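One chain of protein is taken out of this complex; the other chains stay put.
Now for chain A:
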Amino acid sequence: MPAIIAIDVSLSMARQIVSPDSDSSDLCTYLQLAIHGTNSLLDYFSAHAKLEFVALTAFSSTCEVISPFTRDFESLRSKLTQLEECDKTCFDSVVQCVNRLVLSEWGSSTPCQVILLTDGNLGMSSITIEPPVFSFPCKLTSVIISKTKSCHPSLKKLVETPDTIPFTKMADLELSTWSMSSTISVLGFLEISQIGSPAAVSRHLVLPQESGGNGGAPPVDHEEEGGEGNTPSFCVLLHGAVKVENYAALCNLGSDWYGILYSCADSKKKSNLMLLALEPGKQSVPWLGNLQHLVSPDLWEHVEAFPLKPLEKKTFPLKPLEKKSYSLNAVNWIRQASLQSDIQKILRHARKLPDKTVQFYKELNKLKRAAISYGFLELFDGLAAIFERECTLLPGTAHPDCALQLTFAAGLLRKPYVRDPKYVISAMRTNFNNEDE
């Protein structure tokens, strides 16, 4: 995660550190010690976390961005030499400055760590310090440089690889926290196209590293050619295979937490193994179903209770169990226009009678049912009037059935018994179509 180093440059930092067992030759100021510590931190970054972005700010009563986010640690080092002491310490200024810096660069959802180096001396001011309010997920580490303890050990502790931050989610009646396990186990493979674009908590670059143990080392001797690049790595193999096959690996990140390992290529020739941490929970990708229940078909025989017939195997994406309202084709007359369009649909069928007799009565019954459900009985007379008027508007070429069925339906709509939900309006038998006798 990106880091912001904030160095206190208030006047109190210009004091010399007096230590009983040091001679006058290695006297240094608090600020010099802070700069020294920052340099050690940058050493660590360049050795172990080359890809992290680091920004540098200096604060007193105001806060200045000495360097925006960069991976160029040498330029950061050179800027450290230019720091000058100013007036008094004010933590509000640094919080505001850091918020501005992070929001403009990464947005409000990228976690960042803030490392605050200060002597903690607020001078003459008697202001009570409010807890800092960061507008992004923040891991704040304050390094207080004081006379009582040497600062180097605490700085060293600080630069150790940051732990993954546990994921916290609040739903009704549930506050759940998930922690990422130190082992990521592959649980099987899926085609990239089947996975789609699921909601993710975070994305991570997976970097191959020298494996510590020698557990699975092959006994076959092979020439050691030396050099890191020439020692085989599983990550590189996995990356190559998922890339060639257009696959991705489903993996387990912790209890009830899943992730996807896939190959990610930028516009150029570079590509990398990426880990997508899904939202915790076994239902985090709705169109894949319960992630706990994904297995290769050969293992179905072990699911004893419900052996699957081949026909029952389902393909991705899975259909949702309950349809959303937009795919239900339900009647909704909140807007006047939707009622009008439902009526127009019936009229369109009416003009094409007798061909559309079935459709005409189907739509009429649907409208009638909805009107009864909503208690919208006023619609019955209104619709009857529309049918009667439609008869007068029919062209001379219209089939006689048009006028007959419309008049018949209009008459029925005015009858009270039609308002019984169980009553179904069926077509009038006309003399003109005897085929079904």
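Assume contacts are C-beta pairs under 8 Å (C-beta built on N, C-alpha and C of every residue); 3 or more make two chains touch, one makes a residue touch a chain; residues count from 1.
As a working rule, contacts and distances are computed from a predicted model.
Of the names listed as "Conserved oligomeric Golgi complex subunit 4", "Cytoplasmic tRNA 2-thiolation protein 2", "Protein YAE1" or "Protein asunder", the one that matches the UniProt record for the absent chain is "Protein asunder".
Across the entire complex, the residue among A:V95, A:M180, A:I372 or A:L413 in touch with the chain not shown is A:I372.
Only one of the listed residues, A:S182, A:S325 or A:T397, touches the absent chain: A:S325. Residue A:T110 is the one among A:S46, A:T110, A:T141 or A:T407 that touches the chain missing from this view. The chain not shown here is touched by just one of A:A47, A:V186, A:V358 or A:V424, and that residue is A:V186. For the chain missing from the display, the contacting residue among A:R389, A:K415 or A:R429 is A:R389, taking the whole complex into account.
Between the chain not shown and the residues A:S233, A:Q359 or A:T430, the one that touches is A:S233.
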